[in-house]
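As you look at this complex, bear in mind that one protein chain is not there, while each of the others sits in place.
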Amino acid sequence: MAQMTMIEAIRDAHDTAMEADPRVVVFGEDVGFFGGVFRCTAGLQAKYGKSRCFDAPINESGIVGAAIGMAAYGLRPVVEIQFADYVLPAYDQIASEAARLRYRSNGDFTCPLVIRMPTGGGIFGGQTHSQSPEAIFTHVSGLKVVIPSNPRDAKGLLLASIEDPDPVIFLEPKRLYNGPFDGHHDRPLTSWKGHALGDVPEGGETIPLGQAEVRRAGRDVTVLAYGTMVYVAEAAAEAAGVEAEIIDLRTLVPLDLETIAASVKKTGRCVIVHEATRISGFGGELMSQVQEACFYHLEAPIARVTGWDTPYPHTQEWEYFPGPARVAEALKRVMED
Amino acid sequence: MAQMTMIEAIRDAHDTAMEADPRVVVFGEDVGFFGGVFRCTAGLQAKYGKSRCFDAPINESGIVGAAIGMAAYGLRPVVEIQFADYVLPAYDQIASEAARLRYRSNGDFTCPLVIRMPTGGGIFGGQTHSQSPEAIFTHVSGLKVVIPSNPRDAKGLLLASIEDPDPVIFLEPKRLYNGPFDGHHDRPLTSWKGHALGDVPEGGETIPLGQAEVRRAGRDVTVLAYGTMVYVAEAAAEAAGVEAEIIDLRTLVPLDLETIAASVKKTGRCVIVHEATRISGFGGELMSQVQEACFYHLEAPIARVTGWDTPYPHTQEWEYFPGPARVAEALKRVMED
Amino acid sequence: MSDGDRSPALTLKVPEPGCRPGDTPDFSDFEIPRAGAVPRPPLDVAPDDIRDMAFSIIRVLNKEGHAVGEWAGDLTPDDLRAGLRHMMLLRVFDARMLTAQRQGKVTFYAQHLGEEAVSCAFRQALKPGDMNFPTYRQAGLLIASGFPLSELMNQNYGNAADPLKGRQLPICYSSKEHGFFTVSGNLGTQFLQSVGWAMASAISNDTKIAAGWIGDGSTAENDFHAAMVFASTYSAPVVLNIVNNQWAISTFQGIARGGVGTFAARGHGFGIASIRVDGNDYLAVHAVAKWAADRARAGHGPTLIEYVTYRVGAHSSSDDPSVYRSGDEAAAWPLGDPIERLKTHLITLGEWSEERHAQAQAELEDEVRAAQREAEAIGTMGSGAQPSARDMFEDVYAEMPPHLIAQRREAGY
Partner (left out) sequence: MSDGDRSPALTLKVPEPGCRPGDTPDFSDFEIPRAGAVPRPPLDVAPDDIRDMAFSIIRVLNKEGHAVGEWAGDLTPDDLRAGLRHMMLLRVFDARMLTAQRQGKVTFYAQHLGEEAVSCAFRQALKPGDMNFPTYRQAGLLIASGFPLSELMNQNYGNAADPLKGRQLPICYSSKEHGFFTVSGNLGTQFLQSVGWAMASAISNDTKIAAGWIGDGSTAENDFHAAMVFASTYSAPVVLNIVNNQWAISTFQGIARGGVGTFAARGHGFGIASIRVDGNDYLAVHAVAKWAADRARAGHGPTLIEYVTYRVGAHSSSDDPSVYRSGDEAAAWPLGDPIERLKTHLITLGEWSEERHAQAQAELEDEVRAAQREAEAIGTMGSGAQPSARDMFEDVYAEMPPHLIAQRREAGY
């Protein structure tokens, strides 16, 4: 066990994988000599050389398309998109190509590829450093979508993603890189130091994809959250004084419906929270699967707390971000219903 | 009134708009001299000249990005993406740029732009001529998403889209271009000739965006459909002998929740159908909004019938396509629940 | 700056082809150097020193059918007869498949008529392990590598023996074993992937090279740029092939090419060695392909090749070219027919004859007919033994996730 920030845990996962498997190569914008604008790949070029960790031209489609070719050759590329907001130029290579190689070639060509990117808001990043695009990846058959909420999971899930034989979208909540954040922006910053989930196992231990984790048991209401919203939900449950069972989804596709359904059938109530805009956000899919699986157990309408259906604003960060107050309100509402 | 196919109605809408407004320009791959691979722009270059209707290089991002610049200048570009499967390279220009010009410039620059594309399956088009990407556009704040199901609506909605001051994604169910299709692929083809909705008003009459239409009244169950699935739903209701109220959404964003909720509150049951893959498809959003608005009126779980979560196959077209048998089964199920 | 008030009204310039239906084709301003005119530079030549080669055309076979000049190459009569056979076989295969498409046994088809030399000759410059990233119009790469005809047909028919289980469109073949990357329906994406594959070979200190393929119209796609940037920056061991058959669908090459003379010139913006070759000249295509492949293997980096050829047939079975181009254009095309030209060459060498040609043609037709009988005995689109619907749910992931298991059950398979 070692105390790590999420950045250190991600760097450690890269290091562990590159050490163990020469097929693992890492590249992206500024990831080489500099080690990435968030320093998640710092030191890798010095340790493994320029042909296994290098800077890429500023072309997201190029980064992913080249990585697809490398994966088809037999390497295990792990690429960084500098911000999730900038992955859209690569969406065609991801959805039309990476996700389909195995299927359309009947397994003759495959695409073991990890596409990492910092996601989410809370840093006054405005329209182009704050978005949460997970939904558009969960809609693509052939992709897996992972989003850790702490250093321990970040390492274990990243290692599992690198070992996975299929393409994985790996979303890193940038607001959690250096410490948990519960949405109380007016309170002092907290760090991962001393936090239980800041304890990261050494070595190659993986956390299997497709398994959610119950972060807080409770009998009143089930809260489905991922990334930063896990901590916001915890703070909101506190504030609302509700016995919420908070589930950290960790993997969005494939989804751990079993854990979710078991909880909702127990509580009879469900609140879904995410930072992304509401319409066709992943919350809609979650709400549907819960409704389909648990209809006769529901004692109140399922509620969702999300980003508003506007571009991500700048100065209105805290009016936009779905903070603890809004989540607490939703928790109280579903308890009253 | 004139009898038209959907292709003729779309061509007529272009013609009417170009005649009335010199700012309307039309371009895309093969749309100029040839008039488009589906002939939706045939004759426009001959009539309005090469600078108002012309062939574009094969670059979807280029087509949309150039059109954004034209719209910012003050023109009203109407561009064609040859198949909806090929719009993904333009997704960044659409989501990061077209959808946000007004917002980020506080209305200083706007983007009155229509992006047309044939969508959906049923033509043995395989993975790259059959997809239904509507969900990824409905998730983007600032876009409107329209999908007509017949010649009359195609003309009226396209004219409204061209007049709209904001970017509109205009999806054309290619399986309906030459006639309605109810999923009974083994039966003789039907044409728009003699079909009531094949009667298209002359002139510039628009059909306002944001209004659904009840295609068939019924008291048992509400069916939410759009595009080709409207006819599949009708056939399924016939087959199931269920008094289904079938709503053709016509516009997905902004959604006519009023009409939807009124119907579901009346029937207490709801089935949602679409061709797109299920996870994070627009059906998830519809199911959520119905659940949020009508929870206490629901007598059975809301059901969805969709494409499977796989790439669109080729020879298995009819096992993949959500045909009348699958929809009928769902109708019966919700009636029994 | 008052002159601005006097500046003229601007107008949009939209390029037009020389010839539309009804016009008489005129290729007089299409400059064709005589065979043998272009010298063959050393493998380590500096790209900038061969800039002119992007504006010329490497040709080997002259009018009389003689192979002349530094690019004449070293193919033996046996190699040439094999090449002729591959091109004839591809043409016969295409003809049969087009007929099958018209009979409704195949949903969709695109032929190579007039372009057979490009993929057939290129294939012979590769080594085992090299990888092509083709479009739907390079089946010659498979034909020339001895890929079984019946397998190609099984896929086109989408029958129970379809190696891709009915998931892919006809002509979108895949064979890792034969160095043929799974064909994508999306234009341009694979051109970039070929560069990544080549980079992977270099990263792995391997000796294999990649070949990217793209059509003239598709060079306009954005991923063409990504491919050029990455190939240039990392000096990837890749041969980047542009097949300029003059037309996209209804759109002539000028719309993609714009204001520059050739597609090969695109390489100049990236310091990539760029050459142009007569795509209907089997010997020239092979010599140029070999030169580029050897450069890549020797570590001299990427080469961009423009093959100048002509799409004699329709774009695909869904297309009718008579609406947008003159039917006489093919006949007026100045670079002739690749099969005729190689045939004439072999005859002038005394290595072939009209009789042997007729006999070969007959044999090839039998061979294709036999393969077709075999394939049709299994099934064709919609009749006979079909791929199972179960296969529709397989291979989305290596391991089927719960939601797909549930959906397959829901589907009843």
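Here the chain labels run A, B and C in written order, and each chain numbers its own residues starting at 1.
Quick note on the criterion: contacts are C-beta pairs under 8 Å (C-beta built on N, C-alpha and C of every residue); 3 or more make two chains touch, one makes a residue touch a chain.
Predicted model only: the values in this text are computed from it and were never measured.
Which one, B:Ala9, B:Ala42 or B:Ile68, makes contact with the chain that was left out?
Checking each option in B:Ala9, B:Ala42 or B:Ile68, the one touching the absent chain turns out to be B:Ile68.
Tell me which residue among C:Ala139, C:Ile255 or C:Leu364 touches the hidden chain in the full complex.
Candidates C:Ala139, C:Ile255 or C:Leu364; residue touching the omitted chain: C:Ile255.
Among C:Pro39, C:Gly269 or C:Gly327, which residue is in contact with the omitted chain in the full complex?
In the complete complex, the chain left out is touched by residue C:Gly269.
What subunit A residues would touch the chain not displayed?
Within subunit A, the residues that touch the unshown chain are 29-30, 32-34, 37, 50-51, 54-59, 61-62, 85-86, 88-89, 124-129, 278-279, 308-311, 313-316, 319-320.
Which positions on subunit B touch the chain that was left off?
25, 51-52, 57, 59, 61-62, 65-70, 72-75, 89, 92-93, 96-97, 101-110, 141-142, 144, 165-166, 210, 253-255, 257-258
Across the whole complex, list the residues on subunit C that are touched by the chain not included here.
Touch with the absent chain occurs at residues 1, 4, 7-15, 47, 127, 199, 201-203, 205-207, 220, 222-226, 229, 231-235, 237, 254-261, 265-272, 297-299, 301.
By our rule, only the chains that are shown with their structure count from here on.
Subunit A to subunit B: how many Å between their CA centres?
Comparing mean C-alpha positions, subunit B is 32 Å from subunit A.
Roughly how many whole angstrom separate the Cα centroids of subunit A and subunit C?
Here the centre of subunit C sits 41 Å away from the centre of subunit A.
Taking each chain's centre as its mean C-alpha position, how far apart are subunit B and subunit C in Å?
35
Indicate the residues of subunit C shared as contacts by at least two other chains.
Residues 167-168, 172, 184, 186, 222-223, 396, 403 of subunit C each touch two or more of the other chains.
Provide the list of subunit A residues touching at least two other chains, using ranges where the numbers run on.
61, 89, 92, 96, 103-104, 141-142, 253
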